[in-house]
Each structure stands twice: as structure tokens, then as C-alpha cells.
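Only one protein chain is missing from this complex, and each of the others stays in its spot.
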Amino acid sequence: MNEIFKLSLIFSTIRLSTPLLLAALGGLYSERAGVINIALEGLMLAGAFTAAAVTHYAGNPWIGLLAGILAGMAVASIHAVACIRYKADQVVSGTAINILMIGVPALLSGAFFLSSGSTPQIPKDNLIPWTPVVIAFLLVPLTWYVLYRTPFGLRLRAVGENPGAADAAGVSVNGMRYAAVLLSGALAGIGGAYLSIGQSSLFTRNMTSGRGFIALAALIFGKWRPVQTMLACLLFGFTEAISIQLQGVKVGGEEIPNQFIQIIPYVLTIVVLAGFIGQARAPRALGMPYQKER
Amino acid sequence: MKLLRELLFPLVAVAAAFVVGGIVVLLIGDDPIYTYKLLIGSALSWPDGIGRTLFYATPLIFTGLAVAVAFRCGLLNIGAEGQLYVAAFATAWVSIKLGGTVVDVFGTPVNYSWASLPAVLLVPLAILTAIVVGGAWGAIAGYLKAYFGAHEVITTIMLNFIAVALVSYFTQYHYKVPGDPILQTAPIGAAAHIPRLSAFIPGLPESIPLNVAFILALLACALVYVFLWRTKWGYEIRATGANPTAAEYGGISIRKQIVLAMAVSGGLAGMVGVNEVLGYHHRYYDSFSENYGFTGIAVALLGRNHPVGIIFSALLFGMLQRGAIPVDAFTEHVSKDLVQVLQAIVILFVAAEAAFRGSFGRFGLLKRSKV
Partner (left out) sequence: MLELREITKRFGDVLANDRVSVVVEPGTIHAIVGENGAGKSTAMRIAYGFYTADGGEIVVDGEVRKIATPHDAIALGIGMVHQHFMLVDTMTVAENIVLGAEPGSAATLDLQKAAREIGALSDEFKLSVDPEAMVENLSVGQQQRVELLKALYRHARLLILDEPTAVLTPQEVEEFFIILRRMREQGKTVVIITHKLSEVLAISDEVTVMRDGRVVGRVKTSETNAAELARMMVGRDVLLRVEKPDARAGRTVLSVKRLTVVVRSGGERGLRDVSFDVRAGEIVGIAGVEGNGQTELVEALAGLVHASQTSGAIEFEGRDITRTDARTRHELGIAHIPEDRHRRGLLLDFDLSENSILGVHYREPAVSRSPMLDTAAIRVRALELIKDFDVRPANPDLPARALSGGNQQKLIIGREFGLPPKLLLVSQPTRGVDIGAIEFIHRKLVGLRDEGCAILLVSAELEEVTALSDRLLVIHHGRIVAEVDPKQTTNEEIGLLMTGGSKANVE
């Protein structure tokens, strides 16, 4: 048992937390502004695929990363327009985006790379294994500062709590929400890019495998606050790291079922949502399109 | 006039999705007309196309109904996926444990069962198991919402992952035939098999997996209609969805309705297990669902959350799924994933349009709980 608690476990935890953290911080901006973002999974996939594809063609991971960010924002803009301009149900729109982003990368990779859903291998020199990690963890204090120490953050929080009040104070509610959702697309895009050109070296079909939802879980577990969200991401990253290390390890002749470790984030989130551990209070206007009262 | 309006928007959404999808096809270098011809033509060919279209539509009718029942109560059940997995596993478990001796993947007769029930008992029992277990899994989310204010959208997402992990654990560690390389359970007893429709319809080859579950799906549509619009229970569920404070005033317990609606919803989703396990795979097969739970959202939305509409939209999506196979094979670039894209676009259009007409505006319950 002992040999698994080594330095490598710490590194592994940090690396596995990184995509979660990037997506969760993205979700934080969107949800603090009042727009539910269950599309994080799809946004990450957009970032992951685009970053890998562009890196393959351009031979430069920085261009790939930038493309991943732009792709995340482009897809997020669909969510934004549907939810803000057309007042579509935010959960339904998010679900649609997630389905869309299973299809689009597969469709495109079939067309461009003649494969069913993956991009070609990217050479090791063209990967960025650590930069996104640094970005992710630097973004935590930055997000805290933006949220609580800048006019932008004040307006963002106001829009998510009481859009009517923000509107009356001369703040453009929809403008803030567009900005927030696009920002979430950019961050989730980095998170996705890290998966394809950081942790691994190609895009594979549905490679996020639920990380967008774990990020959402971490956001709720962290009660929509940056530092707590980071801690939640580290916890969930840690469970993933453990589950990898425990694969094939036998305790008293019995294999430890991986599944039980995998479900920890989900169970914890339900426990928190049900109020068994403290109260998770969501932004008050979360999920509600802004409509001027009559 | 009213009917026309109800029909118009879904049709526009579908047409718009096909247009956008066509542009995508064009951009990746194929001929959209040819692609769509291939897709629709093959899906409507007799008997193979139609048979399989109906087969693919079957689970979608169930999940569409599941989403619709919850929606009528003001709830968004995106947990049909998890509900159908636990139900499918449970129905397989019952059919293994009470199904007598079977022949496993290696051709060896084995007996994992406690008893060997005849078909007249085993089939109804297996179906009931699917409904009850799916319903119970759905009711968890309902209960958490009703009594703890936990938003059903988030809890059902989480419960999906938990469901998948749990059934995969049981399959892998307890019910797999030792040595089987595929993650699936032992086969279910032959008495639990439900007949394919090829037995009743002349000209339909036996290779088409369309089975009695399709008839059950149509029956479920009728039952859901009667339940929602002709019983006091349905009235209470719809009243809760339409205006929870007025329902409360009318002496209706909102909490009970939430749990009931989620249970009924989960039970309907659970019926997918009947199609897949009793009618098709004849075993629980890990990750068998082609996103049926999520596609159910599209089916319900497009079908206006009404059983009749759901039949039509399930047929449409079943058709897409069937037609995607030749598209994959016979076009140069387009893969079967075009279907996902079309589905997503349909949902986006319908969702934005539904909000237009205010039919989402009365998410009374959504406002009352934590997300």
C-alpha cells in the first residue's frame, strides 16, 4: 500500500486536476453570471479536438492552444445566443451542445484524417505538458481577484444574483452574461486542449469521458467559489490518481474495484447538494433568462 | 388550426436542422443531397430499413415518454440514461437468476440460476423488475429534490455516472462468465426471451431485432396519455408542473408529485432494458445504450411532450440512426456521427423556439431549488 503514496501521486493528482480546474473555473464565470453551464463537457471536447487538429497541421502547440481557446469560445457562443438571446432552457441547450460535440469532432476527423474520431499522433516536442497546469493554478487567485476586487467581478456577481438590480443600476445584464459564457468557453477550451496536446498526444473520440461533468460537480462542491472549487478539483483529481494507481493492486488477495473510486466525486456532489455537508447556495438567478418585469 | 401550429414548429426545426447539417456535409466535401437520399432511402427500405428504424425507435419512445412525464411535472430528467442502465441490469439479473440453465459464450451449458420459471411468469416478472428498478432510480432524484431541494438536473447527471459505474462493477466482478473478453453478463434464460416481430409479420426476416418491446412502447404511449390526461394522478402531476403554488392551494402535495413523476419517468426509461436485454442482446451488455437517455430529451421536446408527438419524433430519430449506417459506409467523408449533429441542432432549435412561446417559462419548480 505504501509505495503508492509517493511524490508521483502528487504530480499525478495535479496533472489530473488541471483539466477539471480549467473547466470548473470556466463554469464558475458562467454560473456566477446566472447561466447554467452543463455544456462544459462539449466545450472541452471542442477545445481538445481543435487544439490537436491545428497542432497537427501547424506544427506548433501554441497555435493549437489558441485555436482550442477560440473553438471553445465559438461553441460557447452557440450556448450563449440560445440561452441569452433566445432564452432557451439552459440545461436543454447545454445538453444539445454536449451531443453536438460528440458528433462534430468525429465527423470532422472522419473527413480530415479518415479516422472515426481521432486525430493523428502529435510528436512529443509539440506537446505542452506543463504550461496549462501553470495557467490553471494561476487562474485561481486571478479569478478570485477578478470576482471580488474588480468592477467586472462585482457586476458579474450582481447579474447572477439579481439581474433586475444590476439592470436598474445601469449594468448590461445580457452583455455581462455573454462575456461570462464566452470566458467559460475559453477556459474549458484550454482544459480540453490540455487533454489532447498536454496529457496525451492526440484527440480520441469522447476523450473527456465525463470530465466536464466532474468539473461541474467540483464547481458545486466548491460552492461556486474559486479557492474551494480548486480544492474540490484537487480532491477529484486525487481520486482519479488513486484509481489509476490502484489498478491491478490487490489487497488481501482481492482487487479493489475501480468503479467505487470513480463514483466518489458524483456521490460527494449529491451529498453536498442535498445539504448534508453545509449549504450549497447557488447564484440566485441561475438558470433564469433575464426578462424585464412588467 | 391549433394542431397545425403545434406541428409547424417541430417541422421547421427538423427542416432547419437538415439545412444546417447539409451545409456541414457540403463543407467537409460531400454531396448533401446524395447523403440525405442515402440516409432516408435506406431507413425506409422494406424490410430491413423499416424493421431496424422501428427497432431503433423503440428505446427512444420509452426515453421520450420518460422525459415528457417528468417535464409535465416541471422537472427535467436527464437521468434516463442511468435509469435505463440499472433497469436493464436488474432485468437481466432476474432473468439469469430465475431462468434456468443457459449456454454461455464458450458453448458450455451452465446454470447460474436459483430456479427455472416458465416464460409466462418470467417475462412479466422481468418487465416488472425493469419498471420498478428504473422507477426507484428515478425516484432517488425526485426524493432529493422534493425533500432536500437538490436540483434534479445535477443529481440525475451524477446518478447517471453512479449507475454506469455500479452496473459495470457488478458485471465485471460478479456476473461475467469467467474468461469472457467482453464486459457482459452471462446469457439470460431462454424463457425470458421475448419474441421478435418477424414471427408475426410475413416478409420481415428473423435477423431484424425488432421485437415485442416495440408493441409495448406503443402501449406505453397510450397508457401515458391516459395517465396524464385522464386520471387524477396525472392531473396532480400536470398541475404541479403548470403552477406549483396553485397545486399546493388545490390540496396537492408537490413533494409527492415530484417523487411520483420521477418514479414514473424512471420506470418508463427502465423499459428500454426490456427491448435491449429481453428482446435483443439476451444478456446485459455493458454500455449498450447509444445515448438513448439524452436523445430522449430531443424526442420529447420535438414531440411536444405528448405521446403522439413522441411516437413521430422517435421514428424520426430511429430513422436517422438506421440511415446513418450506409452513410458511414457509402459516402467519402461523412460518418454516422452526422446523426448526432442533426440531433443536437434539432434540440437547439426546438429549445429556443419553445422559449419563444413561453412553454419553458413555467419552470416553476426550477426556481424553487438549488442548482
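First chain written, first letter: the chains are A and B, and each begins at residue 1.
Quick note on the criterion: a residue touches a chain if its C-beta (ideal position, glycine included) is under 8 Å from a C-beta of that chain, and two chains touch if they have at least 3 such contacts.
What you see is a predicted model, and the numbers here were worked out from it, not measured in a lab.
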Among B:117, B:239 or B:297, residue touching the chain not depicted: B:239
Residue, one of A:171, A:231 or A:244, that touches the chain absent here: A:171
From A:8, A:121, A:150 or A:209, residue that would touch the chain that is not displayed: A:150
Missing-partner contacts on chain A, residue numbers: 149-155, 157-158, 161-162, 164-171, 284, 292, 294
Where the unshown chain meets chain B, residue by residue: 230-233, 235-236, 238-239, 242-243, 245-253, 362
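We take it that only the chains that are shown with their structure count from here on.
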For chain A paired with chain B, centre-to-centre distance based on mean C-alpha positions, whole Å: 27
Residue numbers on chain B that touch chain A, as the complex places them: 24, 28-29, 76, 78, 144, 148-151, 153-155, 157-159, 161-162, 165-166, 168-169, 172-173, 291, 294-295, 297-298, 301, 333-335, 337-341, 343-345, 347-348, 351-356, 360, 363, 366-367, 370-371
Chain B-touching residues of chain A, taken from the complex the two chains share: 31, 36, 38, 78, 82, 86-89, 91-93, 95-100, 102-104, 106-108, 110-112, 116-117, 210, 213, 216-217, 220, 255, 257, 259-260, 262-263, 266-267, 269-270, 273-275, 280-282, 286-289
